[in-house]
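Here is the structure we will look at.
A protein chain is absent from this complex, but the other protein chains hold their places.
Chain lettering (A, B and C) follows the sequence in which the chains are written, and residue indices restart at 1 in each chain.
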Amino acid sequence: MLSQQIVNGIMIGSVYALTAMGATLIYGILRILDIANAGAYAVGAYAGWYMYSVTENILLAFVFAMLFTGIIGVLVQKFIYFPIISKPNVIAIVPLITSVGLFTLTGDMLRLIFGPNVKNMNMTFKINAVEIGNVRISAEWIFIVLLTATLFFVLWFILNKTKLGLAWRATAADTEIAKTMGVNVHISMALSYVLGYGFAAAAGTMVGVLYNSIYPTMGDIPSYKMLAIIVLGGLGNPLGTVVAGIVIGLSETLVSAYFGSIMPRDVIAFVVLIIVLLVKPSGLVTRKNT
Amino acid sequence: MKNKRYGIFTLLLVLALVFSLTACASEQPAEEPPAEEPQAEEPQAEEPPAEEEPKEPIRIGFFAPLTGPAAADGLSTSNSAELAVEIINESGGIDGRPVELVSYDDGLDTKQAVSIAQRLTTRDDVVAVVSGSYSGPTRVAAPIFQDAGIPMISGYAIHPDVTDSGDFIFSQSFPGQVQGKAGGVVAVDMLDAKRISIIAVDIDFGKTLAAAFKDYVVPKGAEIVSEDYFGMGDSEFAPIVTKLKDEIKPDLIYMANYYGHGAEIVRQLKSQGFDVQVLGTEGIDSYQFFEIAGEDAEGVMITTNMNRDSEDQATQEYIKTYTEKFGIVPDMVGASVYDAFQVLFKAIGEVGTDPELIRDTIKDLKGFKTVTGELIEYAPTREAIKPVQIQIIEDGAYHYYEEIDDLEIITPEPR
Amino acid sequence: MYLTVVSVNIGIFILLALSLNIITGYAGQPALGHAAFFGIGAYTSAILTTSYGMNFWLSIPFAFIMAGIMGGFLGLISIRMRDDFLAITSIGINFVVVAIFQYSDFFGGSLGISLKRPYFFGMKVTATGYLILIGLMILGTVLLILKMKRSWFGLALSSIRNDETAAASFGIDVNRYKVLAFTLGTAIAGMTGAVYAHHMTFIYSSDFAFIVSISILSMVVIGGIGTIRGPIFGAILLGAAPELFRFFADYRMIVYGGLLVFMMRFQSQGFLGYDSVLVRAFKKLFPGGLKKKEGEIIG
Partner (left out) sequence: MGELLRVEGLSKHFGGLKAINGLDLTLEEGETLGIIGPNGAGKTTLFNVICGVLKPTAGKVVLDGEEIQGLPSYKIAHRGVARTFQISKPLKDISIVDNVVASLGIHEYTGIRSLLRNSHKRETVDKALEILERTGLLEFKDKLAREVSLGYLRRLEIARALATNPRLIMLDEPCAGLSNFAINEVIDLVMQLKSEGKSIVLIEHNLPISMKVSDRITVLNYGQKIAEGIPEDIRNNPQVIEAYLGEDDDIA
């Protein structure tokens, strides 16, 4: 059973990592704890669901969800967040409250447009479940893990192998220095939001497929769980986020499997976080050069 | 000097704010008497029959979580409330008086429920109230209706303290304890299960049902081999299912949870290839359960109050009209709220709008046919006694499997 | 009665917002788990009155102390962590506390705790009674904060909010004052919790969820952080919002979310914060009426 549980934990952990990646990318540049990223997650899920119900093509659904939500992200960044953080003397809580407002707004907008009831993807898989030894991986999971891996590869490629990514990393390291080096930080910020909201949308669509349900409040739990993950991952560090997501996924799964219901699943992320931070106040993976 | 002036200014501001509120509040009594008097006197004035005055509507209060995490249930119940009122008005109202629905959204928040209850009792001039909400909001509202002497029927909240608030408070669903016991009957007496795993949602609903279920099955010789509780928002059940499949190997799973959880559990069971009988509760009595679970839902059994295969005309009529009007199939919470309205209409039709008479009539109601089966009577705890329906999912729909009408089982124990 | 009850609810929010403002507004510490301490107070009082038969009035100071002690622990943690780490940790503490309420049978578990209405010299306390009690508590808290603003304590918190290193360089024990700010703020929230529990006659874990912390923080920020008038105004506005917007119930969450975004975008100092449009207009109308004085602390 242990091997199956470890696989379960890693699989759900990779979904957590994907969910939190958007918030990490945004924090990396703008230093905002963007709760509204969970709104993008729900919006993305609905966008993906809509495209899938029209075209029955899941890849198209993912692309559409990411593009649609990514564009919203850029608009949100340009017209809401950027003007806020560029004002002098703005306290750190202001962007946070803004993101709470945006999150509330999107959640209820989805309810008004699509109704409170669950929407379903009803996806059928042509592949079969795989069994290796006594570990069984279902078709959904094969699809999800492959897709997540692809997305992470794309992200790694963009951040490490392209000029745009270099600019992003420079801005993340130090906005002021990046500016003096001639980096267009506006483009880095826009990139953060395209990728940030796009990743959230991909995660939302993926969870929609996984649980076959999409509903307006689906972002509620990710909205805070992803905060625990990005902090655990060292705030703004994409690699740290992957590690933290998997650590949380494994912890939740193993606690649930071996300790039963000693504490609610949602709390486990925070318990892990508090323990880690008390021991190592800078998070699991520490950022270089800051 | 400046210091002081500023301090005083701030203080004055605060006092002004606090007292403007108090003032608003104390304005209230001035308004209250006229609001209350007609309410108290109306029945007497109108009860002597055959006085053909302009027909004033009978106002019935209603609250449900239309926004927030339980909005789907809120929608289902408020649809039912609308439908019930629409149908009675089409048939000429009660005693010729139209019924008016005063409906509020509590957002699943107890603070709002308290405000709503106060509003209903002191401003809206309602003769009775139906709760379409969960236990928390219903529980905090109940004592306010009790104190105001306005009858309230709770549609499906199962917290025992709801009806314990007093003699004006009724519950239309059977208490958790009865349903848990009925689940036990299905598990051990009908399906002969020996090794049972419980998976329940960690709120009053899941906890109460699981405890009652255990109390029934353990003395009958069945073994509870595992118990797992999870949070309301959980959707990941792979760890639990893996554990059950690889180690516990139960011959029956009892799920006391809602449709979202239930659907994920059966999908996960299927996906991991674990074939086991699943017994659910009214919590998964919703068309959304099939929509999410699809084929994986086949063979799941539930204990609930509405028999979809009922030959009762009212039941079939309700299912048909509801589906036509709202484009979705009614579920347990909707049906229970619909019934709560039927009970109120019946009582008001018999005795008029005096709250105490309504209360007494409801209390003495016997053998009343509702869409969720025959309401035998209300127990001394004011919780409905009615047969428990056992339904099984076949071909993507709930179907009749059995009915438990043994009074031993379905009568709530006195507390 | 309806307005009285709504006013009690708003009054409770005013106290919560004022108390959070001590931690976040004056001491500048991000605290996103204030509802946890509200809950600790509520549960402390509820357990004392139901399980141990204690008098409601006597349970209030216990709630005050218990929440203050727990808040002090958060303060100790805050010494070790900064800014965003602390913000998230305080969210975490909120979740852990709620989980303990929900999972522990001692705290009534998922069934919550039902309470009886308390008596005051033989009279059942009514909504009006609670309104008076809450009004007095608000008055006391406001007087305390006014006193604090003019004291060395207040100046220490301002210094810490602005620059901890600088504060230490002129002799302020930063850690100690942080813990004190957390203790004081959470203790007031705890005291409020005791009244809340008995006013509602029923509490369960979700009354103190993270979302409640966020609402309290929103009230502080929307009203104007670091002032007294701000949190009071914010609590009245957002506390009354669900009732005010009843006539378009379906859209009220959108209005609420939109208001937060709009305010933060165009008036991030809040309605009545330092140099907000409203305050400037007021100053123009009454020159000298709202003159800034020495020792006035703004956010």
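Quick note on the criterion: a residue touches a chain if its C-beta (ideal position, glycine included) is under 8 Å from a C-beta of that chain, and two chains touch if they have at least 3 such contacts.
Small disclaimer: the values here were computed from a predicted structure and weren't measured.
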Chains still shown that are in contact with the chain withheld from the display: A, C
Given C:58, C:166 or C:281, the one touching the chain that is not displayed: C:166
Hidden-chain contact residue, picked from the options C:75, C:92 or C:154: C:154
Chain not shown, touching residues in subunit C: 147-148, 150-156, 158-159, 161-163, 165-174, 176-177, 180, 226, 274, 292, 294-299
For subunit A, the residues touching the chain missing from this view: 89
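Throughout what follows, only the chains that are shown with their structure count from here on.
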Contact graph of the chains (line, ring, star, complete, other): complete
Centroid distance [mean C-alpha coordinates] between subunit C and subunit A, Å: 31
Set of subunit C residues in contact with two or more other chains: 102-103, 250, 253
In subunit A, residues with contacts to at least two other chains: 108, 261, 264, 266
In the complex with subunit A, residue positions of subunit B that touch it: 67-69, 71-72, 74-75, 202, 226-231, 233-236, 238-240, 242-243, 246-247, 260, 263-264, 267, 271-273, 288, 291-294, 328
Residues of subunit A that touch subunit C when the two form their complex: 27, 31, 33, 80, 83-84, 87, 90-98, 100-109, 112, 224, 227-228, 231, 235, 261-264, 266-267, 270-271, 273-274, 277-278, 281-283
Of all residues in subunit A, those that touch subunit B in their complex: 1, 4-5, 8-9, 11-12, 108, 111, 115-118, 120, 122, 129, 134, 136, 138, 140, 211-213, 215-217, 220-221, 252-254, 256-257, 260-261, 264-266
